[in-house]
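Data block below; observations after.
Here the complex is missing a single protein chain, while all its other protein chains stay put.
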Amino acid sequence: MTTAQFTASEIASVLQKLRDHKPLVHNLTNQVVMNVSANALLAIGASPIMSHAPEELEELGMAVSSTVINIGTLDNVTVASKLTAARIARDSNKPWALDPVGAGATQFRLDVTNRLLDLRPAVIRCNASEAIAIALHQRGGSGVDSNDSSDEVLPVLHRAARNLQTVFAVTGRHDYVTDGQRLAKLSNGHPMMAAVTGTGCQSTAITGAFLAIEQDPWLAAVASLAVFGIAGQLAAEESAGPGSLQLKMLDRLYTLTAEDIEQHLVIECQNLSE
Amino acid sequence: MTTAQFTASEIASVLQKLRDHKPLVHNLTNQVVMNVSANALLAIGASPIMSHAPEELEELGMAVSSTVINIGTLDNVTVASKLTAARIARDSNKPWALDPVGAGATQFRLDVTNRLLDLRPAVIRCNASEAIAIALHQRGGSGVDSNDSSDEVLPVLHRAARNLQTVFAVTGRHDYVTDGQRLAKLSNGHPMMAAVTGTGCQSTAITGAFLAIEQDPWLAAVASLAVFGIAGQLAAEESAGPGSLQLKMLDRLYTLTAEDIEQHLVIECQNLSE
Partner (left out) sequence: MTTAQFTASEIASVLQKLRDHKPLVHNLTNQVVMNVSANALLAIGASPIMSHAPEELEELGMAVSSTVINIGTLDNVTVASKLTAARIARDSNKPWALDPVGAGATQFRLDVTNRLLDLRPAVIRCNASEAIAIALHQRGGSGVDSNDSSDEVLPVLHRAARNLQTVFAVTGRHDYVTDGQRLAKLSNGHPMMAAVTGTGCQSTAITGAFLAIEQDPWLAAVASLAVFGIAGQLAAEESAGPGSLQLKMLDRLYTLTAEDIEQHLVIECQNLSE
């Protein structure tokens, strides 16, 4: 059992390391969130590169510290590029984060997700519907917004995390991060975040940045969701609506201090018995 | 003759119905406005899905309540996808809204628009230049911004609406919504909205959301433009420039109340004699 006190300061120190190292992160994401995801990476202190060009994936893969792959707005070129980038990351032992947007919404997305799972993402950041679709290998959920409560799906996720040797970072009313051995429950964030498109995609992007500087992917994901949730919560408190929230989240990611994390982090950690 | 008083409360109740039902709207739009259009749909209370992937159009078409098709930033994949999505919508008797961006600017866009018109959009949301290009089957207008005053083109539009069995929702200094039998003239909005890219595209997107819950497409379009115009006008009054305006419009779409609509709606409705 890790105490929240300890974790808050640990998270702050991981964030500081990220800002010091300014890791180069290759973000193969969807067209809806490209701008805000690049901005989220810059705001947290990383250096984003956004490219699906097959001609340069190999070179970019050599240069970057981590990769983020998001399956929104797919086409035949970008599917191939995402698979190639994931393969390059795996073959060079660099961590990558998967965002399986709407994985259960269509058979096509589920198929693409399954092909990507074979290439061993370090972390899968998704909502509860997407997590269930992955864990149970079946379609479900309508569209890209989640209908499932995170609470109901935990035992399934622990098992899937062990089987896939990955970390599930499932965001919702509460956030859950499990590698099958350890579980963190984070209770930061704000309901208005669901009214901004791509908040999940942004959290996956910065999870990629944390993976670049923290070797334990479970801790990287916990730190990422903690930082993102606190930034979102502080931003929501000063936002009249979701338009303001989208930009104030970037402001908060940029200015977030160790004190902000200490004061606001709400986390419970536990070791799981198999 | 519908009085404005009556219509304001009717519009507020349509908006409430939209928020209660949270319809899933498939938005095949251009790359410039994808983020802000998804955010506009979320802000008004809908659930957006943004995809041009041919592999999932059929499944998405079954799942959604309405579709929006916007012809900015075309390529050979997206043209085919837009035509397919429109055909699926028509064949399943679900409403779809067309945004013929720059329809008169190039022969290519006019051709794509004409192919889409064959698939019977419930509403065409456009500016005056685009409306004339469609109604007269000819090129005109420079670029994607409008040079024509909405006022001059009304008789042409009434005829075209009857011939195409659609609703023209033409935005500009005043907004006009005609199905050839009924005309609404809306005088909300603010000139600064023309300095924000994709305000038209956003209004088409939310028109798609209103089509999902209001069976009369003329009323859906009137409600949509009324809500959008009032949100834009209130947002402009508190914006130092177009950057602020883009986000404050999202805030206002999210928070708009029945009282806001009652206080600010400026509408004239009339029955047309053929």
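Some points to look at:
Read from first to last, the chains carry the letters A and B; within each, the first residue is number 1.
The definition used in the following text is that a residue touches a chain if its C-beta (ideal position, glycine included) is under 8 Å from a C-beta of that chain, and two chains touch if they have at least 3 such contacts.
None of the values given here were measured: they were computed from a predicted structure.
Residue B:102 is the one among B:61, B:102 or B:172 that touches the chain not shown. One of A:39, A:106 or A:188 touches the chain omitted from the figure, and that residue is A:39. The omitted chain makes contact with just one of the residues B:18, B:98 or B:196: B:196.
Although one chain is hidden here, its contacts on subunit B can still be listed: residues 30-33, 35-36, 72-76, 102, 105-109, 142-145, 194-198, 239-244, 246-247.
The missing chain lies against subunit A, touching residues 24, 31, 34-35, 38-39, 42-43, 47-53, 55-56, 59-60, 63-64, 77, 246-255.
The definition used in the following text is that only the chains that are shown with their structure count from here on.
In terms of their C-alpha centroids, the spacing between subunit A and subunit B amounts to 34 Å.
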